[in-house]
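Here the complex is missing one protein chain, while the rest keep their positions.
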Amino acid sequence: MDEKKYSSKYKRVGQPYDRKDAREKVTGQAVYTYDLELPGMLHARCLLSPYARARIVSIDTSAAKALPGVRAVLTGEDSDILVGLYMQDKRVLSKGETRYHGDVVAAVAADDEETAERGVSLLKVVYEPLEPVRNVDEALEGKILVHDDINELKHYVGVFFPQKDSNIASWNKSKKGDLDKAFDEADLVVENEFSLPAVAHVPMETHVAIVQADPFSNKIKIWASAQSPFAIRQIMADSFHISETDVEVHIPYVGGGFGGKAGIHLEPLAALLSRAAGGLPVKVRATREQEFNQLPTRAGMRGRIKTGVTKDGKITSVKAVYDWDSGAYADYGVNVGKTAVYSGVGPYAVENASIDSKTIYTNKVFSTAYRGFGHLETHWTIERQIDILSQKLGIDPYEFRMKNLLEPGCQTMSGEVITASNGSPKDCLTAVVKEIGWTGRKSEEERQREWKTGKVRGKGFAMLQKAPAMPANTATAVIMQMNGDGHVKMMIGAVDYGQGAITALAQIAAQELDMPIEHIEISSEIDTRANPYDWNTVASKLTFMAGNAVIKASREMLRKMKDVAAQALRTDPDYLDHADGVIFHRHNPERRLTYKQIALGYMYPNGTGIGGPLIASGSSIADGLTNLHPETGQGYPAAVWTFGAHAVEIEVDVETGSIEVLKVASAFDIGQVINEKLVYGQICGGVLQGLGSALLEGYKFNADVQLMNPSFTDNKIPTLKDIPGKIVPIYIENPQFNGPYGARGVGEHPMISVPSAIGNAVYDALGINFHVLPLSPEAIVLGIQSGKKSILCTDVDCLPGLH
Amino acid sequence: MLSRFKYFKPHTLSEAVQYLEKEDNSYVLAGGTDLMILLRRNLINAEHIVDIKMLPEIAAFEYVEGVGLTIGAAVVVNRVVDSAAVKAKYPALNQAAAALASFQLRNRATVVGNICNASPGADLPPSLLVYDAVVNIAGPKGARQVPLNQFFKGVKRTALERGELVVSIQLPDPGEGDKSIYLRQARLKGHDLATVGVATRIKPDGKVAIGIGAVAPTPLRLSALEDMINERGLSRETVEWAAQEIKQHIRPISDVRSSAAYRLQMASVLLKQGLLKLIEKED
Partner (left out) sequence: MDNSKDCSIYTEHIESGKRKVTLSLTVNGRKVVRDVDPSMTLLHFLRDNLKLFGTKEACGEGECGACTIIMNGKAVTSCIILAVEAEGAEITTVEGLAKGGKLSILQEEFVSQDALQCGFCTPGFLMSSRALLDHNPNPTDEEIIEALSGNLCRCTGYIPILSAVKRAAERERKELGR
């Protein structure tokens, strides 16, 4: 960390405090749901479908039920409860038909894990394998419906658009301008296809939930490794037809999420098992294998994009079609698909455009939110296309982007006018391009010369943009209380699963209240009975939205403190100021009270009290957002855009295909750094996850759509040996008018467009355009061997299942 | 883990052999890095686990000049990585050992276990094969020796018979002027099974030996190719030729780790790079 020299103009905001949860985490004291044991707790194991699509002919549970220690055995016959975030399309247990290799067929709760596992091994199921829907093309043909009840599925009307008698869970659209005319008038029209496979989140703590469901009342108590306690509460209440107050959700420390724990997953199953077992708490914990093949993934995606440009490099028209291979259930997938219609041309001003984004059911592991929420995927399409356009135009890719990037006065895809307060994409691009010393593309001669050495270097860069993908009325709140010692306790409804949010929010409160951060405590554990509401912990919106709520709460707290202090000091609150934990009179600073003196109410010398325990709250709701028009996609979806850019330098071994990443420069217009150490952590972690998607990761299916790599043996993530030579973070601080201290979210952004930048650098190195991820050693070698200049999915036999 | 087993920790080799012969579904436990996964995934049903770590006969790890290297069944891979003698005398084995799995696993995984697991893509066999390693086996009918290139019988199958266990593996002394190298390709730099692993050796008499993993049901010694190379005489031209010719000597499959096409190409590249590096040392 020695090279970073960030300095803040604020006393507490912008300072590199240690994260508040660190000490508990380095001593083994931090308790995760995985660690929790409750009195009488049972353990459950699931039986998963061995087929992508099969009819369940019969299930014989008798031997499992007879096993001593088994307390409950459930199959799809035992419950018709449906769950789903935006589409109620998922049965807790399969009934009739299984929809993916990993769908839960039955579950056993027993005294211990071993007995539960043994119970599962005694279940006898007869399946009739059915022809599966293998990919988006088969799905769009619609001969087989993954959900034959799609026309009846309960869904979020007006935002998602399931298509009748089809496999399309939602078809979202946007369009503007006169596209046909623009293509006709363009000097050059280029059409390309890009694709990438499903990728796993790989939180180190697998999904786990403990649920105690009282069979004699409606009460359901949940402890879960999850990102969104209030979403779980709402969906459980909705699916189980009980009130939200009947559901209590506790979130202890969470061992990583990345979007994979944004929704609701094992909780309903654990609840059913608990009820069946007479109300004993039941723990359901995914094995690593289940984490890969039962729990959701990032969807695979195919983007088809057609772009019209003038010969001097102005983009006039874009037609994009994004097909998301979302697997068996919609979950968050439909919302991921929705983002493409307002963000799917990238941070560029395009006057004539149309986007069709289809979230498509297939018989694969289902998809959900994943860091970047569709933007890594769409930017893989957009930023590779931009690079190819610049090749065809013979314009430097930096110059080409600079001609087209959004700037104040431009409109986004959904018609929102950009202002200086949105931050500057151009500042980001210029910073990273400078950092890697870009001087233009490699010439063919240089390429050939280097090729002879066996290793060719290349540079590339890519833009990125993302705004929180959330309902227009997304809201959050904080409650702030003062303890007797003058310290402050805050409660939020969102979860810090490692991002560092509680530290950042404490810094904002410390700045506002002007007191040491050590005196501010935010519990990382959430209890929906006590903590205030938050929509979901997703979308890089926590610091932005909860930060604003903290500011409001802090100011309310100060107002209340000053009211009490004014009475005690016999003055007007307006004459009072605060600093360093003291309220004082502006003109006579010796007339003062410490926070501690008024924390629980001020006490006069004779014992009389006034005021009372100090408590304040702050709420924050997205400002001025609208649902998008169902046909044109016009509207205001973005509470806050964060723009950024990555530039990379790589070295390709042309014989083995291995790519060495020498340097990554990452710039984000984050408005204001709240804690440089935490931002740096997000950048290092996000960039490496992005490199995983770029070079390595992806689900592989066989012809029967069975997942071939459901373990760390074959579903690899980058290790310490795989870090790039250097990561250079660059913080651009054009403040956001309504961000806390001008700050914007940056949790997901470091992952977005890392693959695009690598893909562009591979072109620079090899003169070959790869249209498919990952850029594995195998893909590079087979790509080179093919002799083609454009490498599609079908050219490298390393993505079975996608096509 | 569904297996419910008796755990037996013999003090002598004969106890171990007798127990293994007598009991059905008994498995030898040394490092456990492969066995525990089979148990966890319920791919085997073990009723008896015979932990051989205390047997004095399997502790040996020594290099004797003129005789060679003995690696007992209890020797963990990191000991081979750290051994100065191995680094000096058997560089390909040192490199293969250092490439195997992760640091923690190498603290448990044994060299002999890597052989007995008989995985087609195991890292150590190609190097051991080029050194003409011999496997020392103890069994109910007494001790026997099997050359390593006859030890592998198929995917996860070896020449071991009921009641037998490997006591040690022995490598002849390569002598002065011997050179070797192990090169592997994997999906990432971090711990991974080899997509292809190639050990190449140039013996003091100039003859070439080639061992390769992950291109057939068992690790292979490419004797026919070696003969052809030796006949032609080692030169840069021969290396280029051999890099193409090797594709005629292996039949890799496509699986989740790699396509056959990439494996063929990597076998070619790694053989070429290995031989060239060894030749360069000569120059």
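In order of appearance the chains are A and B, and numbering begins at 1 in each one.
Methods note: a contact is a pair of C-beta atoms (placed from the backbone, for glycine too) under 8 Å apart; a residue touches a chain by one contact, two chains touch by 3 or more.
Note that the structure is predicted; figures quoted are calculated from it, not measured.
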Which of the visible chains would the unseen chain be in contact with across the whole complex? A, B
With respect to the chain omitted from the figure, which of A:R449, A:K721 or A:K789 is a touching residue? A:K721
One chain isn't shown here. Among B:R40, B:K141, B:R236 or B:R251, which residue touches it? B:R40
Checked against the full complex, the residue among B:D51, B:D173 or B:E240 that touches the missing chain is B:D51
On chain B, residues whose C-beta touches the chain left out of the figure: 1, 3-12, 15, 18-19, 22, 29, 32-33, 36-37, 39-40, 49, 51, 53, 78, 101-105, 107-108, 190-191
Counting contacts across the full complex, list the positions on chain A that touch the omitted chain. 1, 18-19, 21-32, 34-35, 201-206, 253-258, 287-288, 497-500, 677-678, 680-681, 683-689, 711-713, 717, 719-721, 723, 727
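Note that in this section only the chains that are shown with their structure count from here on.
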Whole-Å distance, chain A centre to chain B centre, using C-alpha means? 43
Which of the residues in chain B come into contact with chain A in the complex? 1-2, 42, 185, 187-193, 195, 254, 256-259, 261-262, 265-266, 269, 273
Which residues of chain A touch chain B in the complex? 114, 117-118, 121, 655-658, 695-696, 700, 708-709, 713-714, 716, 718-722, 776-778, 781-782, 785, 797-798
